[in-house]
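All protein chains but one are shown in place.
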Amino acid sequence: MPENPLLDATGVAKNYGAVAALRNASLSVLPGEVHALMGANGAGKSTLVKILTGAIHADAGRVLIRGETRDIRSPAAARRAGLLPVYQEPSLIPDLDVLSNLRLTGTPVEPFRAWVRELGIPDLDLRDTARDIPLAVLRVLDLARALAVEPDVLLLDEMTAALPANLAEKVLEVVRRQGDSGRSVIFISHRFVEISALCDRATVLRDGETVGVVDIVPGVEEKIVELMLGARIVKTQMTARPAGQAASTATSRPRLGVRNLCVGTKLQDVSFDLANGEVVGVVALEGQGQDELFAALAGSIRPSGGSIEVDGQPVKFTHPSDAIRAGIAYVPGDRTEALAMQRSVHENIALPFSAALRKWGPIRVHKERTVVASAIARLQIDTRAQGEVQRLSGGNQQKVTIARWIAANARTILCFDATRGIDVGTKQEIYKLLRELAGLDKSVLFYTSELEEVQRVCDRVIVIFGGHVVDIFPVEEADEPALMRAAYGLPRGVTADVGILADPTSKPSTPEAVP
Amino acid sequence: EGKYTIGISNTVQGNGWREEMICAMKAQALASGEVTKLNIAHRNTDAAGQLEDIRNLISAKVNAIVVNPADPAGIKAGLEEATKAGIVVVAVDQAVTEPSAYIISNNQEQYAYLGAKWLFQQMGGKGEVVYMRGAAGASADSDRDKGFKKALAEFPDVKVAQEVFTGWQQDQGKQQILSFLATGAPFNGIWTSGIDNVIVDALVESQAPLVPVVGADNAGFVGQLSSVKGLVGAAVTNPGSIGGAGVTLALQILNGKKPAQQTVLVEPQLWENATEEGKAKLKAAADPSLSPEWPVSISIPDWTTYTKEQIVACKGPGE
Amino acid sequence: MTRFLRNQGWVAGLFALFVLLFVLTKLIQPGYGSGDFGSLVRAVLPYAFAVAAQTVVVIAGGIDLSVAAMMALTSVTAASMMNGASEEYALFVVPFVLAMGLVLGALNGILIVVTRVPDIVVTLATLFVLQGAALLVLGAPGGAAADWLKASIVGTLPIPGLPDNIDAWVPKALVLLVVCLCIIWIPLRRSKLGLSIYAIGSSELAAFRSGVPVARTRIIAYALSGLFAAMGGLALTMSTGIGAPIPGPYLLASVAAVVLGGVALGGGKGGLLGPIVAVFVLRLVRTDLTLLAIDPNVTAIIEGAIMVAVVMFGAFITIRGRPAGAMP
């Protein structure tokens, strides 16, 4: 290699008790490079980022920055060394407003403001308390805060996972420009599209070990998947869903009927049906009312107008338990909202079993164990650190939130970005799982921020914009450009350039960008 | 008919002795017929809190304040302000340092001296004594300590085997004596600062030798002195009805009958069950109908005029 | 923005409650005047400092059970040092005792950081240690205070240019309280350190990741708590002229006022003004109960009920005020 690496880590190891999160990881990043860090859930990516930025201490390993050994003992020290992370979990202080958060980290305000605008959030009030800001925006603010101090190395841990397409795109643009301006970025993502659109090289981790460094060239995805999954090879390209299946469901009585649903000013006059055995996708940009739609269907908030019907009967949900009793389960996008972090995987999955007053008595241990174990197996949850869910990797936590409702055998599942941050292998499993559920006559409402998923799992797609349903697609027509246009509220059939992912000329090495 | 409003300040709540004191004040105020209203500040607090209460009573424009001081010196400023505002101040139970205040008090030092001396005599002037004090840092406790030490000095052969603070709490006292009993250390007598009946219980329960025990005149302990076989002991009076006497004194002063001295001491008596004469006294005093935490001496001759029914009813004027 | 309003709204509501109670007091006792208000402030003084001590650590996400014991220890130390000493000696005693509070508070923080034992246990342990130390300093209430110290909370502060009848409503104790709190709180609130204290209370992990020196900040928060507690101890000595080794009822009172004042016990939220106003409210309630000559046994019931009712009411309006659709 001609250039000297900006950051060079070798032999990094980290044990959590009996769990080896990292065993022998290495990573070398050149100046001006966007370097992907890839690996299945639990491979140790986040752990490596945390070690590089001083959030945790490695048991072994050596880190060189510009050729010098640096012992980075705290995030503050990492900052001084020019390393700035955006972690997988938002790290703004929840009870402080944005401005105070900036002051706390000594971030200059004006550059921050400029970045925020650039990243697609024009109307941020710096006096807003972080707690009140939606997760996706928080992630963007985290990034803007890091960008504002012009770091040498930016470490982005699944930065785009929680973002809707429009914001994700802005982020990608910005990241690429970072690389062009001579700064380095370490980029963690499970989305190949992003990797191939953005990165120069990729380091692949498997079970805490660096198993390969590859240049990103067209067609390298197969190789990466092979490296990532080792023995567990999955075919990545899944054919789009066979057309025509969706039509057959229209005849039966709908499982879930939404009639003129309104929630405050966020959601207006939304109507659609969800049939038994159907997977309906929901596509929307950030903050178009999809959060409220799901919360209302889940009984979390009360709609201000309209009605919900289950199996043809009108229902009123005052509490999530009402929805659950009606067989409707909700998987929120934010896993910290769904998981008891200090409890075990088992208890988290079995939680709904005990929820109702009449289930407060003794637990039937044996039965429960079998049910939970099969759900764990079904979602391939990495149970090495199962004693406390908080010790699982982000993706595995996400899986637990779904496994719970598979175990409880819910008839209808409302999935809010359920595959966020899940590795390719498991993603395929989840697609398969959702299709299987549909085959068992269950129904799924599936919001996703990854447009390409729509064609893989859904029968129909509902597009929401500004609180209204603007379009309902059959799956055959729901290719990414069409969805993207609809999501921006553009009428069908008009072509417009909607960004990096839809633009085939932006980078020659993006075979997946346009299906 | 009544013409005075009397304020009362007390800083220990939930203790039988203090409850009796308050009831005596109410009963006496009612019995005297001269009091329209009692204004009672009664809660758990410290000297600073009592200052607050006293000042509130001044704001309420009472004619007299009867106070059981949390600390003699600590409330001086408040009492001074009260006197300046033309309010008669009477301290009961413990002395105060404010010179303008009148004091009618149980003699705490004498209380301890009397009981300890009797105990040491019972022990034959030698041996080991268990010294179960009140609350560490309380002024009544340190006064009693003086009296106890005085008696101890007179009996050079008596040694303190164990000194503990019960905090004037029954459960602590019991646990402490049981722990001590378990050590098997020899002892010949027990002096308590009023946490007495649980001590006798503990001796009986653990079949320990029934050594002489000195306590206060709490109904429970006085009963035990007559009923527990083989128990030799003495109850030293520490009447909670001193509160009633305080009200009487305040009314006398309001009516222009000032006492000769600022301080009137009510001397404690000792009722023991070692002699026939003492037994008779105990029998007369015993009152099983009272709550075991209440001292049996519910009235003080010459100072209180209420009946037993009145103090037990615990009703003040206007209630 | 709404959140900001809501927080300030809570303090404003408390203040309105205080004014209401004040009017009520005037109605009960028409003669209630400036002198009585001075008494109220003097009664508030130790509570206010105890509450300030508690507020700082609660905002930092902790709790300090040793506040009252710390007040007792600093109070007996001051009282026994000043006992029989010259008036000028007190000039040395005051800073010494304040420094002692600061150091002992910092020790609390260091123990929490180093042992990693939950703060509630550490401060419970130091509660006993400080109480024991107080008993060793003074076995029974006693000691003395310099006259100028005692005088410094008695009477009113003549402010030039202010008419006497208004001046009468500015007791020295109030000035002392405001000055002592502001001198520390306002610069703190504006500094990065202050932000850091809020940050570690709000989310320790996020604070750490934002580069906040969590351990140091926590120690400083406890040190400040110790400092305020020492002020409370001095206030006790100033008002009573003695030191008492048995702690007064300041611990539970401080926690209650902190919550009443709108500071979340989880940390990260609230300010100092709310708890201080809450203390005034609670003390004034006590005054009214005395003025009304309510049966003393009933006063406990009333005080408990008021505390619960105010917090319930607060919770109620927060639930109502939550904007619809704030989920998920």
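Just so it is clear, A, B and C label the chains in written order, and each chain counts residues from 1 on its own.
By our rule, a residue touches a chain if its C-beta (ideal position, glycine included) is under 8 Å from a C-beta of that chain, and two chains touch if they have at least 3 such contacts.
Here, contacts and distances are computed from a predicted model.
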Chain not present in the shown complex, as UniProt names it (candidates "Cytochrome c oxidase subunit 1", "Sulfite reductase, dissimilatory-type subunit alpha", "ABC transporter permease" or "Dihydroorotate dehydrogenase electron transfer subunit"): "ABC transporter permease"
Which displayed chains the hidden chain touches across the whole complex: A, B, C
Contact partner of the left-out chain, one of C:50, C:81, C:94 or C:133: C:133
Identified contact with the non-displayed chain, of B:227, B:255, B:291 or B:307: B:291
Which of A:33, A:207, A:450 or A:480 contacts the chain that the document leaves out: A:207
Of B:36, B:83, B:121 or B:162, the residue in touch with the unshown chain: B:162
Contact partner of the left-out chain, one of C:33, C:118 or C:155: C:118
Contact set of chain C toward the excluded chain (per top definition): 111, 115-118, 120-122, 124-137, 139, 245, 252, 255-256, 259-260, 265, 295, 297-305, 307-308, 311-312, 315-316, 318-319
Where the missing chain touches chain A, by residue: 15-20, 23, 40-42, 207-208, 230-232, 298, 300, 319-321, 324-325, 330, 332, 336-343, 347-348, 350-357, 359-363, 365, 380, 382, 384, 404
Absent chain, residues of chain B that touch it: 13-16, 19, 23, 136, 162-165, 167, 169-172, 174-176, 178-185, 197-198, 201, 205-206, 220, 288-294, 312-314
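FYI, only the chains that are shown with their structure count from here on.
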B-C compared against A-C, more contacting pairs: B-C
Distance from chain B to chain A - Cα centre to Cα centre, in angstrom: 72
Whole-Å gap between the CA centroids of chain B and chain C: 34
Distance from the mean Cα position of chain C to that of chain A, given in whole angstrom: 46
In chain A, residues with contacts to at least two other chains: none
Contact footprint of chain C on chain A as seen in their complex: 55, 74-76, 79, 85, 87, 89-97, 100-101, 103-106, 125, 127-129, 132, 263-264, 266-267, 291-292, 294-295, 300-302, 304, 332-334, 337, 416
Chain C partner contacts - residues on chain B that touch it in the complex: 13, 22, 37-49, 51-53, 55-61, 70-77, 135-139, 141-142, 319
Contact set on chain C toward chain A in their complex: 1, 3-4, 192, 195-196, 198-199, 201-203, 205-213, 268-269, 323-328
